[in-house]
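With one protein chain withheld, the remaining protein chains of the complex are depicted in position.
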Amino acid sequence: MKKIGVLLCRCGSVIGNSIDLGDLAQRCGRSPLVQEVREEEELCQAQGLASLAKFMEKGFDGLAIGACSSRKCEQAFKAIAEGQLLPPSLVEVVDLRELCSIVHMDGRSATEKAYRLVNGAVMRVANSAPVPIATTKVVRSALIIGGGIAGVQCSLDIANAGYEVFLVEREPSIGGVMSQLDKTIPTLDCSICIEGPKLSDAGRNKNLRIIPNAEVTAVSGRVGDFNVSVEVKPTYVDPEKCNGCGACVDVCPVYQPNRYDVDLKPVKAIYSPFAQAVPLKFVINKDICTECGMCQKACGLSAINFNDKPKSLQLNVGAIVIATGAALFDPKLKPQYHYGEFENVITNMEFERVICASGPSGGELVLRNGEHPKRIAFIQCVGSRDTGIGMEDCSLYCCAVSLKQARLIKEHEPDAEVYVFYTDIRAQGKGWEDLYTRVREDGVRFIRCRPSELARDRGSGWIIIPYEDSLTGERGELKVDLAVLAMGMGPSESTDKLVKMMGLQVRGPGWIEEVQPTFRPLETYVEGVYVAGTCHGPRDISDSVIEGSGAAGIVLSLFNREELACSPYRAAIDAQACTGCMRCYDACEYGAIARVEEKAVVNENICKGCGACVPNCLQGAVSLRGWTQESLMRQAEGILEAR
Amino acid sequence: MRCDGLYSLFLGCIVPNLFPEVERAVRDTLSKLDVEYSDARGTACCLPPALFGFNKDAWLKMNLRNFGLAKGDFLTVCDECFASLQDARASIEREGGKALPNVFPFVMALKGVEGAIEDRVKDPLNLRCAVQHSCHLLRPSSVRKVDDPESPRLVKSLLEALGCEYVAQEDEVGCCGGSICAGSEISSKLAIRRIRGAEDARADLIVTTCPHCLRHLGAHSKAMPVLHLAQLHALALGSNPSEIGTKGVLR
Partner (left out) sequence: MRDELIENGAPNLTRCIQCGTCTASCTVFELDRSYNPRRLIQVFLVDDASSEIPKAWLCSTCGVCTERCPKEVWPMDVMLSARGLLVRSRPPKDMPKDRLRSLISISRSGFAYGKKSGLKARRLTLKLPEFDLDKSQLEQVRELLMPSFGKKLKRQVDEV
């Protein structure tokens, strides 16, 4: 006969409020399976846990604990059980707080329910067998996908701790959006000046291997031991030989738009995206290259190779951090603003490149026709706080960026008139309010209105903005020569691809979903895969850096373990019984089941142990380890038939 | 959006009572294009919320009655009827009512037989047409689903198929003011603005698909002709100008 121990927590006074613990303890004790029942004041406190440990020394075959929601303390209780050599699978926690005493006011019914719940737990534990916990090795290498500031920070932190890091980046250089900006907020530091040294460090770090012009194409394996396929695009320039001298660029006759400059100023077919690129290696866009061979002739190091082919790399890493960033909302989706139709309606990113000294106009604030604008208006919330187009959220960065850009205009053209059309100015945190105040002192005018449309004066070409100042009720039509749209942030294409590839969960327009956005904000639902930066929601630069370090911390904590315990509570498929009908696959929300050689196979790394696949199987071939049908039936009996 | 089978012609209030020539033009156009239809006899006003406010009870009941008289999908000649019937249908079906016939505006019925129009129009009309787009046809676009609310193309392509020139306007999709309560200064200002715009652009006429716009702009226009799209189609397809209201109106 099994000997089960029962521990009831008073939880201060919360559980004791409607449940009569004395009565409960007595009733529980009557079961032939229960050897001893104990009551505790607060099990989660140090004293309570010590008490729990002592209780377990009595050598029970299993433990039923009546306490609060298992999301809170179950881990702690099970950890203690492990210490006492009681398999964690034989410790069952039932929620007598959130599911019982808090929601039922009537003492008698609450106690009755509590008794049934505990009895069910006792029955389950008495009919369960220990589940062996396997361990896996931890490969102490990390893969960071995305070389923006979050990815770079993360890579540096891990590499500096002495571990090998692979940083895969789609573009020819790392740096991301931050490298395109003129100034940062709120301190108005030159963006590339503060980012450059970090990129440089990344380039020189012996543990950090930057893989540019590359994309991840497949991921398999589990936390501690992932196998990743990376495809490196051919660049037609041998990076081993190229020293970035640029002789090839001078002679190349073909031009193309430059993504880095938001297509505002062309570069040659052979190019490096920007001056501070890391690595500083030139690449050829073969789509427009005419193979005239001029670059080959000019190159003193014979680095050009028109026969370059894509390369595949296989990486074996223990952890993956996704830092693929965000994309700006496409302004063409708001046709009432006539972006692309009216020449002088531009995005805030285009503005940033224009005002930047390294940009298409050398930092001079000019319109496309070369003239200096005299009156500029910023239109906030284009693609944010807009339910109709599926962009519900505030994008967080755009108010501050428009304030910054307004300030920069006043620095470049003190006599220019600047207007900001806003709904709310969300300049939050340290130092941002000061920017808001400064900008108003500079004479920038704020009109509280989200304009319905932009019009254009046929004769003069001025942009006309009809508005209602919602603070005064006055109507106006502002004529400006430049309108800057503050674009909302949305998930990037790279993020979308990875999500599909790796079976990640998403939220809203496609942001990667975290396990718990408040207190586990950098973990995805796939163990060993973490996020940092704007790939899981709008953020600014400093938060992206913080997250880079945060993710690095989690990875390093993983690497510090000798070996990793793999949660055994996953679906298991009996291959003998499996007929390959794949009904289990239909039930799985996480994409954890695949068809391998006519049979269904579970990827335990993705499997969350939800059990949805179990009832779908007509052969009874699928079971959930730790939750056998037998133990669950007995638990149900324990609840329904208790007296 | 095509109709399967016969349309049920829903004339509304304005056309049969005030513009019999337009009704003649609609009937001629439909028959010359082999669009089969029958009259929805006994229907009454569709009680558009836009005119009378949202009086759910009366509105739904009146339109449930109207739908009961439909012998096929409704074909409306008035865009306010289209909007009112479409919304009533959605509301009734949402509340678990039985499936009701669909509702199509005149413009979509024409779109459905574009090929026939091309075949049967021999001589192009060669008219410069300014268009008063109908508010209730286009907006809200997520519900109406007829055309692009910012740059509508349907009426333009239909006019071009008749050999007409589409004259762009300053405020392309602006309101004519016809549904503003009578006696309002604003309602007149808007009508005059549209007419002046057409005059400035040297248009030969203003075309509309909604009798409310037709009535309102017509009441404010001295020289600029205001016609329903059906009248141009009927003319191009060979109807008698004195029967469809174009005689002496167009040069």
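So that you can tell them apart, the chains are marked A and B in the order they are listed, and the count of residues begins at 1 in each.
Convention: a residue touches a chain if its C-beta (ideal position, glycine included) is under 8 Å from a C-beta of that chain, and two chains touch if they have at least 3 such contacts.
These numbers were taken from a predicted model, which means no experiment stands behind them.
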Residue among A:R450, A:R583 or A:R625 that touches the chain left out of view: A:R450
Residue of B:L190, B:V207 or B:M224 in touch with the missing chain, whole complex considered: B:L190
Chain B residues that touch the omitted chain in the full complex: 11, 13-14, 16-18, 20-21, 23-24, 27, 39, 41-42, 44-45, 47, 49-58, 61-62, 65, 135-136, 138-141, 149, 173-175, 177, 179-187, 189-190, 243
Touching residues (missing chain, whole complex) on chain A: 336, 381, 385-388, 423-424, 448-453, 466-470, 473-475
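Keep in mind that, in the parts below, only the chains that are shown with their structure count from here on.
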Residues of chain B touching chain A in the complex: 142, 150-151
Interface residues, chain A side, partner chain B - complex: 335-336, 388
